[in-house]
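Note that one protein chain of the assembly has been removed; the remaining protein chains are unaltered in position.
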Amino acid sequence: MVRAMHSMLATLLFWIVVLMTVTAATFVVVARNILHAAFALAVAFLGVAGIYIFLHADFLAAVQLIVYVGGIIVLVMFAIMFSAHTQEGTVEPRRTWLALGGGALVAGVVLAATIMLINRLQVPLAEANAHADAAYRTTASAAPGEIALGHVLLGEYLLPFEVASILILAALVGAVAIVRKETR
Amino acid sequence: MLSLGLDASAVGWKLLPVLLVFGAVLAVVPLLVYLERKVCAWIQNRVGPNRVGLLGPDGLAQGVLGFSGGGKRILGGLLQPLADAIKLISKEDFIPAQADKFLFSLAPFFALLPPFLTFVVVPVGADLTFGGTTVPLIVADLGVGMLWVLSVSSLAAYGVQLGGWASNSKFSLLGGVRATAQMISYEITMGLVLLSVFMHYDSLSLREIVQAQATYFDPLLGRLAANGLGSWGVWHQPLAALLFVICAFAENNRLPFDMPECEAELVGGYHTEYSSMKFGMFFQGEYIAMLAMGAVISTLFFGGWHYPGYASVAAASPNLAALISLAVLGAKVMIFVLFQMWVRWTLPRFRYDQVMELGWKVLIPLALVNLVVTALVNL
Partner (left out) sequence: MDAALTLAASDLVQWLGNLLTFRLASCLALSGALFAIGAWGVLARRNILLVLISVELMLNAVMLAFVAFARAHVNLAKETGLPYAGESGQIFALTIIALAAAEAAVGLAIVIAYFRNRQTVDTRDISLMRH
């Protein structure tokens, strides 16, 4: 009984997070104020991190919080503040309903196609979680899969890992080179 | 891991650490406000708040009961935070006309909430046992505990940034931008430091880190010894401890890193336009952040709730040992809070370019060196 209630509560919580994420994401597109949109994006990313926890990908959820919510969006907000002359400058003045409507139409088609495609995938994830975590039950309090993730990341996928780090270094140098004021 | 799979009786016990931790934090914050003013007064050779107290000619007892307590002021000023709170609540809650009202009202919550969330992963004491049920004194033992600390401290940047921007005032905006840049810069060092601590202990869980600090290899005895001060993480990772403490100051925007507030140039920085309880929330958030940083520092580097002689007390009575461990962690946290106050009223403020230079040219290279050395040692 308790177990059933627990699973029902978890399902309810899952759908609340989903609703929050979708609402925030929609707000990103329709908000007139750009900074409000950026803030809504932070909420949407928070929601995605929540879904990662439901998928027992704790490490990924933490990385999502640190990199996206704590890093990228703060930078985006910085850029918004620097690319507006006044506070009012962050409010978009003109809206073309054609653009909004056309965009919504394309998005709707994408969504409908996705839902039609995925409707057959009935894999219950709660069970999958239980199966996947079973192998790690013996390790004390390490998150399931966290250790395996480390092994895979620095073993089988070492090359992509190193390539990504070189790419980040290049991007860093490039970004600094682009924004640096030229001294003549 | 978000696993609530437990039976109904355990759910009740699960609430105990939650109530304990958050109740204690809320109760201690007003005390810290009083303490800060007293410490400041001692350092500057003043008296500090000494009027609004319980006993004495101006005390609460005199006002309510007509009992002066012999005319001597005992612990005068102890009720000063209460008076401050009444003053803050009864003030006008002013929102500037040109401010972004939504974000202006939201920002103080982001100053208050993240430091609270840090306490979620801090183990505050040894396990209590009630009739066969073991109650771990930790709100949630996350497998990714240290990453949690890092991610909630990065959330704190939102409070200052949104608050500074939404006020629509140049002082606030400058304060907010400075604060965000500073917090992001010092977060890198913090992450690198946490990485080397993780390498040393082979665990991200703060609970396991505390347990790892319970025993250490005693070179004199030539075997593992229990519960000495020698098992503290600070002896294994001294540079990391130093860097982490410096970053903690910068993350909390405390002097010598209080660029964002910087009364001399920026009026009040990001909270210039805030008044009443919204200002009060920024204010409280700072003290909770001090407590949170004290708790994390003592957990990572100073043995957490462990104390010499824990094993022998626990053998006699586990619950007594757990209660002592609670008090021990509280004492350690208070020592670090007092240290932060001492530093604040002693050191002058950095210039903004000095803050950035220290962060990027000194602390990050040092943290990297520490990381590489730790990696080589643990190879």
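Note that the chains take the letters A and B in the order they are written out, and that residue 1 is the start of every chain.
Simple rule for what comes next: a residue touches a chain if its C-beta (ideal position, glycine included) is under 8 Å from a C-beta of that chain, and two chains touch if they have at least 3 such contacts.
No experiment lies behind these values; they were computed from the predicted model shown.
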item: Touch partners, limited to displayed chains, of the chain removed from view; value: A
item: Those residues of chain A which, in the complete complex, touch the missing chain; value: 10-11, 14-15, 18, 21-22, 25-26, 28-29, 34, 37-38, 41, 44-45, 48, 51-52, 54-57, 59-60, 63-64, 67-68, 71-72, 75-76, 78-80, 82-83, 85, 92, 94, 96, 99-100, 102-104, 106-108, 110-111, 114-115, 118-129, 131-132, 135, 145, 148-149, 152-153, 156-157, 160-161, 164-165, 167-168, 170-172, 174-176, 178-179
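FYI, only the chains that are shown with their structure count from here on.
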item: Separation of chain A from chain B, taking each centre as the mean of its C-alpha atoms, in whole Å; value: 29
item: Residue ranges of chain B in contact with chain A within the complex; value: 1-2, 4-5, 7-8, 98, 100, 102-103, 141-144, 147-148, 150-152, 154-155, 157-158, 161-162, 165, 168, 173, 177, 180, 184, 187, 191, 203-205, 207-208
item: In the complex with chain B, residue positions of chain A that touch it; value: 2-3, 6, 9-10, 33, 35-36, 39, 42, 53-54, 56, 58-59, 61-63, 65-66, 69-71, 74, 77-78, 81, 87, 140-144, 146
